[in-house]
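A single structure is presented below for examination.
The complex appears here minus one protein chain, its other protein chains still in place.
Right after this comes chain A.
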Amino acid sequence: MTPSDVPARRRRGPALIALARFQLAGYLRSLRFMQPLIPVLLIVVLVLKEWSNDPRHVDAATGSLGDAAVLTFLIGAWAARSLLDTQPDEQRALSITAAGHPVLSAAAGLLAAYTVALCLGLLLLAAPLLQCLSVGVPPTPMLAGVGLTALVAFSGTALGALTQRAIIPSPGYALPALLCGVTTALLLSLGPLAPLSVPMTGWLRAAHDGPSAFVQAFPGLALHLILWNTALTAVLFFLTRRPR
């Protein structure tokens, strides 16, 4: 086969998925996934210890769906940065030449990191969902909880991806940047600048107000999160369009 025999334009979808699988396989084989998994399992155990079947605890059970989303945001950001930094710098260069474009490589990294964050988020959500089932919370708020976790997992992933080594090469700056990013997002969501941040207080309040309030607030929260996720992804792709 000569260069002219190979089609010049490859389909980007399969390259994206293959590169995401490669990064995911590297992360799993390196066992770095244990770092976020251990605290997640500890949290699940703590939640199970506080288990209640009392039907009067419907509001508390719905509230735990919101609490799980907060933890998903924090752990998702941490896991994303950990996954994206598993790949050595020279391998990132090889992946970019193989994928054909730096943004495609960044998108694959984001996809792999989101997969991990989503799995961790669903693991965190499993105990609150079981608790909701046992106290008789209707299915709609539980579905809203799953949707919220899926969206928040992406928010955390995008924030973690912005502090990866490809963007902030010095670990001395990257980790404080991640902590600052997470703290700023939390603090902003408390005040009048809440529209600029993840709507954390919004979903916590709605979830703790009970199943119907949570379901009512979900579309607005979802729209806010989608906008936030889109903005962060755009910034990420802008910063990675030129390899450094």
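The rule we apply is simple: a residue touches a chain if its C-beta (ideal position, glycine included) is under 8 Å from a C-beta of that chain, and two chains touch if they have at least 3 such contacts; residues count from 1.
The criterion applied here is as follows: contacts and distances are computed from a predicted model.
Q: UniProt name of the unshown chain, from "Response regulator", "NADP-reducing hydrogenase subunit HndD", "ABC transporter related protein" or "Branched-chain amino acid transport system ATP-binding protein"?
A: "ABC transporter related protein"
Q: Out of A:Pro88, A:Pro139 or A:Gly220, point to the residue that touches the absent chain in the complete complex.
A: That would be A:Pro88, which touches the missing chain.
Q: Touching the hidden chain in the complete assembly: which of A:Val70, A:Leu84 or A:Ala99 does that?
A: A:Ala99
Q: For chain A, which residues reach the chain that was dropped from this view?
A: The list for chain A reads 1-6, 8-11, 14-15, 18-19, 21-22, 25-26, 29-30, 87-91, 93-100, 242-244.
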